[in-house]
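One protein chain is absent from this view; the other protein chains keep their places.
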Amino acid sequence: MPQFANIAVSILFDGLAYAMFLFIVSVGLSVTMGLMGFVNLAHGAFAMAGGYVVVSLTRNLGLGLIPSLIISAIVVGAVSVFFERGLYRRLYKATDLEQVMMTIGLAFMAIATATYFYGPIPKSVPLPQWLQGDVNLGFRTFPSYRAFLIAVGAVLIAVLWYGFERTNIGAKIRAAVDNRRMAESVGINVDLLFTLTFAVGSGLAALGGGLAIQLLGLSPSFAVIYLVLFLIVVAVGGLGSLKGTLLAALVLGIFDTAGKYLFADAGGFFIYAVTVAVLLVKPAGFYGREQ
Amino acid sequence: MAANSDAIGPHRAAARERAAQYLLRRHRFTWAEALPWVIALACFFLFPGRMVFGNQLLIWLMFAVSLDLILGYAGIVTLGHAAFFGIGAYAVGLGAAKLGWTEPISGLFAAALLAALVGFISGWFLLRYRGLTLLMLTLATAIMLQEALNLRSDFSGGYDGLPGLTFKPLLGLFDYDLYGHVNYIYVLIVLAIVFNLVRRIVYSPFGQALTGIRENVRRMHAIGSPVHRRLVTVYTIAAGIAGVAGALFTQTNAYVTLSVFDFDNSAKVMIMLILGGTGRLYGAFIGTVVYMVLEDYFSKLSPTFWQFGIGLLLVVAVLFAPRGVLGLIEDAGRFLSRRKP
Partner (left out) sequence: MTAALQVESLNRSFGALRVARDIDLALERGARRALIGPNGAGKTTLINLITGVLAPSSGRVLLDGADITTTSQAERARRGLARTFQINQLFRGLTVLENLCMTIGERDGNCNNLWRPAGAKRAVIDEALGHLDALRLTDDALKLVRELPYGRQRLVEIAIALTQKPRVLLLDEPAAGVPSSESHLILDVVARLDPDIAILIIEHDMDVVMRFAKEITVLVQGAVLTQGTPAEIMADEQVRAVYLGQEGHKVRHG
């Protein structure tokens, strides 16, 4: 392959893998923010928690990576319900600032807890044989793990799309995102819906966190460092939109990767420049609704 | 109209006068307002060994006051306020390192002007947006500024910082000592001047308009308020003040790194303000003191416990004291005055 095309393909591939990670974690945040208008800055902490659960399951209990990922997602999703019912519920009518402050507080508590139990040094997970090394896709070889990440992402996108667009529950969620009061008056139990989406969103965040360990490393500060990115994806994609989150994740993931590949020093700049450019023109994001 | 109401009786006239006096008197200084300054001076004499810490506290206080103007009074929620602190800090730092501009007081003015200019330009564009959009835009622009300076780390010193800055003695007379005594009084005086400025703005008709925008921006449009212009004005002023705080930071530390732009700092100052109570001038004082004293004590004990503690404090505060410590004091006051016969 010619050098230029080779680099382009690498960028696309890595960018796609990164975008899948961003999507998997951010989609839950986008739907819950779109549904309840609730600014949850602890979302990154759920992702971090998911990562640490996977670390414990694989290192301490010797479970395989795939089962650990699944268990982690389910456990974190289930636990998040307690947070939602016990804590978040009380702030649905509160101001944005109060929601921001409380969830930041939760994030801090989560980070401190993780530091206490796991220490500040980044952790890794043992990979099964078939995820190590490279995989040959015919015209080129690619890192197996990233290919795996892309595959998982694709499957999840299909599943989520189906759930969102084709099921009853998905229709209810879309209706409630569109117009909550109307949805309630038609008899949709928005509270229950929110608990459900919150649990699924948090579970997906945990999954994303677990998947990210190999890609980005896991330390307690994961919760806030990547939170900025998740928020950007959500803002650029548009609240409550699956399509928007995906598009934003792709655009931002690929731009960021390209930036880091091509302009090593200025790398971080691009993702923020793109964000500002999009938001200035479309303040509600790609598929958000104008207020 | 007036003639009719007076005819209804002295009761009505008395109520009118009471109401008028309340508004006429509100801006006057009360004795209680001298308290923070008395305490600050007292600390100078009581804790001569803690003046470096005292310095930082006063600087953060100024930073928090500048945030209160836009967050507490105008209701602008931003995640990029540290950018202006950083601009002020680097204006002085680069001025001293590259241009030999070591005169401190003129450095303050330059920093304020530069930060205000950036505030004006960014505010003009960004303050057309609200909510999550504004949060993300302010955050992104602050990070971009940091990254841009990092790009030219040969120029800016990057995260390693600009070391070994020296500054001329204040007013040509007062040289700096290792223990920060001169610095403390210097910062305290600047803080007093800046705070008086903020206080005037808050009690002015313009300040009234800001609270109006915060309370109900739809209504403000409907009564003819040039909302965007007001927001840009206050944002510019707050940026200038944050710039002064940043400039003082560099001057008193004789050192500055890119970490002054960190999102951490934007979040930290917001937390201080919320804990103290927004939109009431002195909330910044209480919040900053509480936060920094606690942080100074606990983070030395164990940074992890401190982080957990501040997180817990935030959650508890939002649930039970959303209007901050000042709010609790006000509630207590109201409760006690209701008990009087």
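When the chains are written out, they are named A and B in that same order, and each has its own residue count from 1.
In the analysis below, contacts are C-beta pairs under 8 Å (C-beta built on N, C-alpha and C of every residue); 3 or more make two chains touch, one makes a residue touch a chain.
Remember, it's a predicted structure, so these values are computed and weren't measured experimentally.
> Which displayed chains make contact with the chain that has been left out?
Answer for the hidden chain's contacts among shown chains: B.
> Tell me which residue among B:220, B:272, B:292 or B:317 touches the hidden chain in the full complex.
With B:220, B:272, B:292 or B:317 as choices, the missing chain is touched by B:220.
> Among B:24, B:148 or B:316, which residue is in touch with the absent chain?
Only one listed residue reaches the unshown chain, and that is B:24.
> On chain B, what residues meet the omitted chain?
1-2, 4-5, 12, 15-16, 18-20, 22-27, 200-201, 203-209, 211-212, 215-216, 218-227, 230, 233
The rule is simple: only the chains that are shown with their structure count from here on.
> Mind checking the centre-to-centre distance between chain A and chain B? Centres are C-alpha means, answer in whole Å.
34
> Under the touch definition given earlier, write down the residues of chain A that touch chain B in their complex.
33, 39, 87, 90-91, 94, 96-98, 100-102, 104-113, 115-116, 228, 231-232, 234-236, 239, 265-266, 268-269, 272-273, 275-276, 279-280, 283-284, 291
> Could you pull out which chain B residues touch chain A in their complex?
Against chain A, the touching part of chain B is residues 71, 77, 125, 129, 131-133, 135-137, 139-141, 143-144, 147-148, 150-151, 263, 267, 270-271, 274, 304-305, 307-308, 310-315, 317-319, 322.
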